[in-house]
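Every protein chain but one is kept in place in this view of the complex.
So, chain A:
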Amino acid sequence: MSELLLDVKDVVVEYPIKGFRKAPFKALKGVSLDIRPGETVGLVGESGSGKTTLGRAVLGLAPVTGGSILYKGADIAHLDRRARRALSSEIQVVFQDPYTSLNPSLTIEQILVEPLTVKNIAAKEASRRVLSLLDQVGLPQSAADRLPREFSGGQRQRIAIARALALEPRLIVCDEPVSALDLSTQARVMDLFKEIQERTGVAYLFVSHDLAVVRNLSHRVAVMYHGEIVEWGDGDQVTARPEHPYTQRLFLAAPVPDPVRQEQRRADRERLLAEQGQQAGVL
């Protein structure tokens, strides 16, 4: 196996709490995972589990107070703003909310040109690149002169993906990129993610609360709970035959879209909860 693209080791993220001498809030309590080039690592967890924080730590948007984040072997956890900016062509992001991740007062072209200007790409070349980016994400070229408001959720998410692709990064942190989308749109955007990965060999850190989405996209999956990774391994294994009690609960909590099997799952879940409750009682 080739070398690791991203290696997260015992990362701790703490947010200060207002008030004199209050202990800071630990959003991540020593988290480790790694991503290989061209791989999708899924990160599942519920709200407050720290999954988004881990994504933001990789992006340099969260304060890392312990551990290290190695990108191609170099620690990127404590870079200053200038060094961080140099990383922009390596690590990019697609956020969850397609409604606030695009500046409403800029046209699509202005939004897509933005990362290119950082690399001092000439205006003419930049607009040519914009058209090819729109093409890559399946949007018409006429989209360039429009405002974000004129697009649906799915289309905006395509624009956000195009912006992430603009600098041809090796890793994209995807923070719940399909959660706000309708079912059929969601499926199409996920296909786009896969297609781009197969074409460009980019790696994804794919954050989601939806086990099914993560299962569909990820080669390997990590499950987070209360700021820690509780289960980590092969995607199929973790999402279909989980071993950790929390992952098992999570797995059985998602209702199956089939009344017959859902009845079965409900019974399984109740039995599991009873068992786990008993164990907790014994312990």
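In this text, a contact is a pair of C-beta atoms (placed from the backbone, for glycine too) under 8 Å apart; a residue touches a chain by one contact, two chains touch by 3 or more; residues count from 1.
We adopt the following convention: contacts and distances are computed from a predicted model.
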| item | value |
| --- | --- |
| Among "Transketolase family protein", "ABC transporter", "Phosphate transport system permease protein" or "peptidoglycan glycosyltransferase", the UniProt name of the subunit that does not appear here | "ABC transporter" |
| Which of A:Asp34, A:Asp75 or A:Glu114 contacts the chain that the document leaves out | A:Glu114 |
| Which residue of A:Glu14, A:Asp34, A:Asp75 or A:Asp97 touches the chain not shown here | A:Asp97 |
| Listed residues A:Thr53, A:Gln136 or A:Asn216, member touching the removed chain | A:Asn216 |
| Absent-chain contact - pick from A:Ser32, A:Ser88 or A:Ser127 | A:Ser88 |
| Contacts of chain A with the absent chain, listed as residue ranges | 1-2, 36-40, 46-47, 59-61, 81, 85-89, 91-93, 95-106, 114-115, 118-119, 138-140, 142-143, 147-155, 160, 163, 166-167, 180-188, 190, 198, 201, 209-213, 215-220, 234-236, 239-240, 249-250, 252-263, 266, 269 |
